[in-house]
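Here the complex is missing a single protein chain, while all its other protein chains stay put.
Let's look at subunit A:
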Amino acid sequence: MITVLETGVLNSVQDAGRFGYRHLGVSSSGVMDLLALRCGNALLENAPDAACIEVQTFPFKVCFDKPLSFVVTGGEGTLTLGERKILPWSIVSAQEGDILTIDHPTIGARMYLCVCGGIDVPEVLGSRSTQLRGGFGGYHGRSLQQGDQLAGAGGCVADGFGVLPPSLVLNGACKAEKEKTVTLRAIPATDYFLFTEEARRHFWSASWQITAQSNRLGYRLKGGALHLQHPVELRSYGVIPGLIQVPPAGEPIVQMADANTAGGYPRIATVIEADLWRLAQARIGSYIQLQQCDQTEGLQAMRDVDSYLNDICNTSALYRKSLIRRDTGKAGKKS
């Protein structure tokens, strides 16, 4: 068991998302930073969509009641296991009674506690993700509270190695990013040309600040109003994470993991799938800059992400093999 000793609000069990029920109005949920989950699962040799705990309010403290290997990914910051400082993005094994503290990250906004075998909660509609608004999935359909007890499905694996976080490996849209500004690539969406030329220019040139009204549902941005050439009344249409809608007041909203599955506001653009993790790790109060891209560039960016993940899988497999060889060698000398 993993017992939650201390938690802020809105920390929850999430996996790679709930798919196949969108046509019934069920949003995907799942982690905000899918790349962080995939990295953690790749290091632990878990299934790619195994569930983790998404931590977005800090400090978060758990106690392990049996030996269990884990990885904390997402951002970077101070992690303590018992008295010992440990590294994020690396496999660590907890012993019985060890207490892990995840403090506010110094880089990034969300941390992911991935454990060997994944967090074991019942699957609801094909996923272990918490659907917070619908009140189902995850841990009893709600965010975690002090005293909650979760089970990890695995035990221990070879530890002591890690990966470079994607922010150091993957090139974004812009190599030399301004401090506190993250550049995201976006593809113009359905109603792009219904906005005034001035609005379109402003959209790509402005520094958009992430307001405090930002959460797992969506990020509300501040930085000027975007106007349509004429008002339009749209019929309800499907919405996915990354879509940027513009309500009548003119300030855009980027839809995120818990976004409603349908909406009716004009759509100006969509942040590409390969850059969504960057947005998930951008903090309230920080700035984003949007850069126009097309399908070809968007797909190339996704290939870069996939190859980074493949490298992690290959490297950890190689590392494990070398450990086995070393152990076999030692055993040979003894006999």
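Brief remarks on what is shown
Following the convention adopted for this analysis, contacts are C-beta pairs under 8 Å (C-beta built on N, C-alpha and C of every residue); 3 or more make two chains touch, one makes a residue touch a chain; residues count from 1.
Definition applied: contacts and distances are computed from a predicted model.
Between the names "DNA polymerase IV", "NADH-quinone oxidoreductase", "Trigger factor" or "Allophanate hydrolase subunit 1", the one given in UniProt for the chain missing from this structure view is "Allophanate hydrolase subunit 1". Here one chain is not drawn; of A:G108, A:P165, A:P188 or A:G218, the residue touching it is A:P188.
Touching the missing chain, out of A:G75, A:G152, A:P165 or A:G242, is residue A:G242. One of A:N46, A:Q131, A:S214 or A:S316 touches the chain omitted from the figure, and that residue is A:Q131. When the full complex is taken into account, the listed residue touching the unshown chain is A:G20, out of A:G20, A:G97 or A:G155. Take subunit A: the residues that touch the chain left off the picture are 19-26, 124-125, 131, 133-134, 136-137, 187-194, 229-230, 232-238, 240, 242-243, 260-263, 267, 270-274, 292-296, 298-299, 302.
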